[in-house]
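Scroll down for the structure; my scribbles are underneath it.
All protein chains of the complex are present and in place, except for one that has been dropped.
Letters A, B, C, D and E name the chains as they come in the text, with residue numbers starting at 1 for each one.
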């Protein structure tokens, strides 16, 4: 059996890798490496699946006439993003370089020994690649229903290839914020805030959807077309977050992964619960879409401190994030920044909040645990500098795209829907006009 | 790199944990603990994902006007449930106490050494928490389309915080049924029957949906609004069950997990196949919704005996469960107990059946393997006492809720649909009336 | 605690298994076996979940009136398929026998020592069973919207029980192609091409759907009813492929799994990206359904060489597959072979392409790496012989079914839709005619 | 011959059909419509924004019937569809010049 | 001017449109409706409960046309939509007082 031979030969490889003398021998060390490798890979797969979650949430929260466009944006965030992150993004983020950016290791060409990883660099790369795609895909929701597809693609390439990797380098890749001791375990700031602030820049440069705000300043609701799909998306995201946070230990032999899974779950639960309660009080009824956002807010909020706060701390962070998200969604709307899915509130604001909360609630170093202000200050510096960097670069990027390629579709295209105008496609032909199909007759060309 | 340091420091922790003398040393023992931990965590994640499966099955099998309400119930079963199970449920179930209930360890505050776990208590907790939420969520389907949301929330808190943990204590937490030697490996009785009998009590106290039964006793069909989503839900549940059953070994180094995965799969396959065949014979056509229920029936049925029966035994249990579920669904309907998704039949009746089947088919101790009646009697005692406990407490609970908060919405609300009346929401606005959105004008407040 | 005892007793088992002298002792060897076992099981679970992906893609790409039928076909491919593969398929594939077919080990009755597996045979079986079901389920898409359900079931039994296992034996089970050194790591040929060529035979024997081709030879479009579900399906498939390819190492201690995950991902990303670009150039717009197919084409293409090509090789294979699939879909349509979901193009043609590409791009033995023509010739022999075997047997099978049971529904049934005529069911009753439900009155029988 | 067109609440459909059958009417068409009139729209909230849904879902039922039966049909509709709350709907009567049954080619009264 | 309204089986739409084009009619409206008449409803089973679906899906096609062309239009519809089975549908003819083309403001015969 070919595959079996393969296994044998790889056992040899493992052994070589763990510098043990005896061929075909497995050791505690080689096993530990294997445990860490499969843990990181499985976590990466779960995080990959979050792409499906984002696609369903975004499509569900927007109108049927743009569902195909949402799919295409999310699919390409990940596809083009994977290729770009392989080509340059990963090197900018984790290559040796300076405090600001990495400069070596394009196309995974090596030179990553300084990371001191025990797992194969490929395992580390795929884990990081799915994170990069997450940051990119967050933006698509805030820009939904009016963005030109080619312009969006251009943006997606730059955030995954440059804007995100730079922040990643600062905090995870040996850059200046990591040097200061900033804690962002799984990326409340690195991933979510970057996505959120880029989303903010995008939504501002684009302007609101036609019909969203009235001349007198009042706001129109534009309900999404399928709350059940949006809910499925939230469940998928929650599921994927169990890869996102516990996987960020990069080690399956690190038993704190269990504690991380618990804080992740408690924060999400508290976020959903509090969002439900607050919406009930504010609106008179338990609101579906806000409660869904509340779960995500709790998840985004805990991501920075998941390994450093207690269970009670996690519940506090989740609960506050679940409350904040409602006020944030409303505030952003009142500022006439049109974010159809709440990406800025969920990822930007709750990401920033969660990162700051570590300064208060980290069991070691947090203000409330007697750790003083040091950590809090570092966290604040991190949050602010990432916000400034991301918002500025993204804003410039969107303006350049607008000037060169065009960022927004025409009003007619927007009214007709991007599925038809950008992709010649109808996502639900049977429902929209069930019988038009019977009159197509296509003569042979 | 911060994370790498983290890993190193945790290797130290692992080592400390496994009481080895030498820092940064991994041993076969510490690796075994790590293997068990990642196995239990990954299984817990899969079981978590079953929440999405339940939501899709229940929404798909009910009408579009209640889809948002289904989402909210399932999301809160898990969210509020996680918090309650953390606060008290887990302590009642696994804390030291008496034969009937645990009494220590609220808020995971410790005192679980008597469990003799090698994995971190957090890993064990999250695995148990997703199980508790499963039991709770089963009920939501049977009570769909007519239950008051606040009343449902109250119920959900009590089942996860008290009714379920007590049963869990009896059978898994050192209680009297465990002492008698009852076999319920992954919870046909502990989880599924508890959900099923509570569902029965709920459906009875609520009464049927308006229009379900006619004055002459005849029955109306009320088809669910989206069979494709229901099917997706069943696939997700089946997928999650591979965490549910094999994960219940609590050990990845326990190679019987492979055999458990196989019996789980064969039973589900046999359940779906036999339900299809029986529906074909009975109704003249292979019935979609019954076949979907058949797969679930097979899964519920095998859950008790998955580690103790042979492959042939698993096929027998699955096949019988797939047949039973059809007759059970019809019977319950003829008794005018209105269960829109078949939860009582699938989880209650097939759960009880599966638990009893272990008494016949357990390779060690089963009647058909010459083990005599001992095991069968114990299983029967377990099934009956859990049914009595759950049905009684749930019935009282629902009656109290009905008196205090109200359990059922008004007939007008029910006709309009719970999405609009309980949540001011429309799940599919485009499909229901695609153009109403253009006439909302919302003046600034 | 019962379960804990269980764990302990199993540690003993593990120890026995790894022939160590000391009870309750875990060793590096026993841990390695455990790591491999959980890896293979988790990979199998991911591959299982691909069934949901196939169901969603196929349902989404076809019309609403056949969605329930798609579900039933996919569910039974897996359910009946699991039982048949347990009964005979696995023995034909991996039992000891001759160069052509295995002949021992029906019902997993033993005799698989020659496989030299370290993991339990159950773990290997379930991994192989989900693969077998994948091959079967591919065909359902190409035959959608017109196949008689009972005829389809008959086909499904034979492919899983015989046609597929024979090919599997040739290439993975010790048969003649394995002897020649053919490389098909995870089954571009064994699984996907088998599905694709059987799909081709099925679509030809069935003939096109009514209204698909006009008398003058021109082609009508028949858009699927839900592109969002199709996209969800593609994400699920991509997610599952991380079990499909890396899992095929059968070993978690084999660190090449990380590299395999990376090549898998890069090929899929390149496939989606190139399909998007080509569709844009050809049709003037980035096409949704072709881009979705492109991702799958990349995945199918890389499956053979995933462990043997470099990252650059993976990108090349994926990119070419993403381009090929568009031309292949069009070509098949122009030949008036009606394949509603593109199964023949994606699985058959890209599977063959990917297998041949190994002959060029395998780092060891590939033509482009100076390995000469030997490997390429072997790959070509493999591709051709599998195509001939599968197409011939499947063609005969479909003709026999057509003669005996009937393979196609009547034109009236086809026009009405298979949900109503084959299953008495409506998948979306609310959307099709929201108010008909209120007029059903069903008198007691 | 007349066409009697009535706009009614969707939840009244079943009762109406029963009433029609008692009258011996056995043919009709139903169209889903949305409409507004004196009935106030419902206020809903989506992501913090209150909005009024002006249009309400109604059903339009069309029945073609001979002149002499119009009176009793109107009575039945009014009796059955009335709740007394705003939004009960309207009945409109049109004249029809001709009716043809496609299957048989019959015209006029025989067609319906 | 007349409005010719026909209720037909959905699967006949394509053929009908071809027929209309041959007649030189190039404007119409289609509404999805459900209806019942002499045609028996189908019996379906859902979770063990048999039920009758009374209402059948039909299409309502409306064409506004000058008086002199009504005859040949009716002929075409009857010829094309007839299967001979119960459920083929009906044609109803209404009088129209006025027609206006919104784009140009043209009225009467010029409007359609």
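Just so it is clear, a residue touches a chain if its C-beta (ideal position, glycine included) is under 8 Å from a C-beta of that chain, and two chains touch if they have at least 3 such contacts.
Bear in mind that the values here come from a model prediction, so they are computed numbers and not experimental data.
Undergrad: From the list C:42, C:329 or C:356, which touches the chain that is not on show?
TA: Considering all chains, including the one not shown, the answer is C:329.
Undergrad: Taking the entire complex into account, which one of C:81, C:342 or C:429 touches the absent chain?
TA: C:342
Undergrad: Tell me which stretches of chain C touch the chain missing from the display.
TA: On the chain C side, contact with the omitted chain comes from 219-223, 282-285, 287, 289-290, 326, 329-330, 333, 342.
Undergrad: Taking the full complex into account, what residues of chain A touch the chain not shown?
TA: These residues of chain A touch the chain that is not shown: 211, 415, 420, 424-426, 432-433, 435-436, 439-442, 445.
Undergrad: Even though one chain is hidden, which residues of chain E still touch it in the full complex?
TA: 3, 17, 26-31, 64, 94-103, 105, 111-112
Rule of thumb we're sticking to: only the chains that are shown with their structure count from here on.
Undergrad: Determine whether chain B and chain C, two copies of the same sequence, contact each other through the same residue numbers or different ones, counting it as same when over half of the numbers at the interface appear on both sides.
TA: Chain B and chain C contact each other through largely non-matching residue numbers.
Undergrad: When the contacting C-beta pairs are counted for C-E and for A-B, which pair yields the higher total?
TA: A-B
Undergrad: Please work out the Cα centroid separation of chain B and chain D, and write it as a whole number of Å.
TA: Those two chain centres are 46 Å apart.
Undergrad: I'd like the Å distance between the centres of chain A and chain C, where a centre is the mean of that chain's Cα atoms.
TA: The separation of the two C-alpha centroids amounts to 30 Å.
Undergrad: Can you list the residues of chain E that touch 2 or more other chains?
TA: 11, 32, 34, 44-46, 49-51, 54-55, in rising order.
Undergrad: Two or more other chains touching the same residue: where does that happen in chain C?
TA: Touching at least two other chains: 28, 31, 35, 38, 42, 226, 232, 424-426, 431, 435, 438-442.
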